[in-house]
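Can you keep this structure in mind? I'll have questions shortly.
One protein chain is absent from this view; the other protein chains keep their places.
Every chain is named by a letter (A, B and C) in the order it is written, and numbering of its residues begins at 1.
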């Protein structure tokens, strides 16, 4: 399997849409695995917490958790420590998605814990300023997503390109290693290309893939758009 | 499989102890399944969120989630809706454990949602008064656990028997159907017997089982103590 | 000053609207105090946390906090213990408003603590079922407010009268003493009358008063409507 941080990268967040639970998670992950293989692009899939084990065993694609709790293993009923996702087959986790936000100290804990256990961290932030803050915590990847655009189908790369360019700018000054992704409203292959043209190295998307009539066709085109834009 | 609400009942909460993740969850659930079969006592196991699917497929024992989020399936990154645990094989869930507390409105939502999807709800509460409040929401089971005793090995049935008897009293006045359990500090077979003598119909325990040198022997004795006390 | 639990009662929640901070809180409380005096109706005002002291010293009207934290005085930066509102002149507090929700155990703590310090508790709930649960905790007053109607100007007494009647029903079975209020969308004198005709003993309202062109006229009419409906 190729390097996890190879770029361009497409991170698919299945969230907990009805279409993405159990069998649905398997189906959507299998399709993504095929496209990953066929197009030679780094695609990862963040599945519901309850489906990490199930999808990891089956699909040839790196599986992420959508959240980890800032706890070590122990007497923490209902929490999901980093160790729990690791033994279930995840290669990393989203951290601080706007639908599952964390306190600053807890973001620090989770990123450091993921790193300590050899897992990938994909930090989600909401503005260029919090992206700069996040970059100081040295996640492997950072996805900027203005929350007001999430799920709208209006791509941030079009609606607020300055959020993306300013994020890239601020983050690059602080940290040359973090892979910057563009999230929120990414729906079409041209949104992916545009995100990369604005200086990011990939995208984080959710509903557009989960709800697509033909997710394979959409993702294949997005993969090609990502590759094309990266080579320019 | 026997009726889920058959009493006496022993609910094992594996929490997220290191011994209870992945392979550990499987092992501890398999042992509990054997005791359940051998002793003919209703034993259930609440496993880490990431192990619900894995344990449900393998072990012949009812599997509970340790927590569900008050959300319908949808754009909720990192959450665990009731539907997610159902498609993963759980027969129900703990609700409002003191290590994963919920707002009152959310407890109402979760219990109602579990019921609507045909799943069992085991509401955890901390005092006789909040137990009475909880009973009004009509969970299937209710476990009273003074948080200051959780994980101490000091059984509530010994340290604060009046908490247990007053809970049974208040709950019974409001709701004749809910199965009342005794939690917090249950460590030995005699604690189980005592809990039932105080008027409950079972126990909720965690570290004593997870950390036991011989969990099978301990659970077998607890099962027999439960049966013995129930017949008296 | 008349008894705090005298009915009918009108509780004005100023929230943290711009019109209700500082001087605004004073002005809106002074108007309410005048109407209270002139109409002889039990009116109370829940002011921003920062204005409790200021309004209590000045206005002849019982002042409530909008929230208390489930903490005893101590090393709790930024929290508001019950003792803090008491020394500032509040006679009680809202508890568990849908905009500031509390865990079940914390509601139990806050109601019990308010009672222990001789202060009034006005528990807010969202459905008949959680109202029944709340009644078991023995608050002095209980206001049912379907959150989807809050701030809409659509009165629950018109949109969902069955929520109100079922709440009155369930609460009365459990607890004969709690004063039941009707909240959410109360905007006009006839909404107040209707709420009382449905079996409640008063109302909890916010934006309609805070944003009224003539808050004095509106509140005076509401007070008369409340008295009128109570006598029928």
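Brief remarks on what is shown
As a convention for this text, a contact is a pair of C-beta atoms (placed from the backbone, for glycine too) under 8 Å apart; a residue touches a chain by one contact, two chains touch by 3 or more.
These numbers come from a predicted model, not from an experiment.
Among the chains on display, the ones the left-out chain touches in the entire complex are A, C. The missing chain, though absent from the display, is touched by one residue of C:85, C:103, C:132 or C:154; that residue is C:85.
Residue A:125 is the one among A:125, A:157, A:187 or A:220 that touches the chain not shown.
Across C:4, C:21, C:159 or C:212, the single residue that touches the chain missing here is C:21.
Contact between chain C and the absent chain runs through residues 13, 15-18, 21-23, 46, 48-54, 65-67, 71, 73-81, 83-85, 87-88, 94, 97-100, 150-151, 206-207. Interface residues of chain A with the unshown chain, by the touch rule above, are 96, 98, 101-108, 112, 125-127, 129-130, 132-138, 147, 170, 174.
Heads up, the rule we're going with is that only the chains that are shown with their structure count from here on.
Taken together, the touching pairs link the chains end to end in a line with two free ends. Among the chains present, the centre nearest to the common Cα mean is that of B.
Taking the mean Cα position of each chain as its centre, C sits at the greatest distance from chain A.
Computed centre separation for the pair chain B/chain C is 37 angstrom, with centres defined by C-alpha atoms.
Separating the centre of chain A from that of chain C, both taken as means of CA atoms, is a distance of 44 Å.
Shown for chain A are the residues in touch with two or more other chains, of which there are none.
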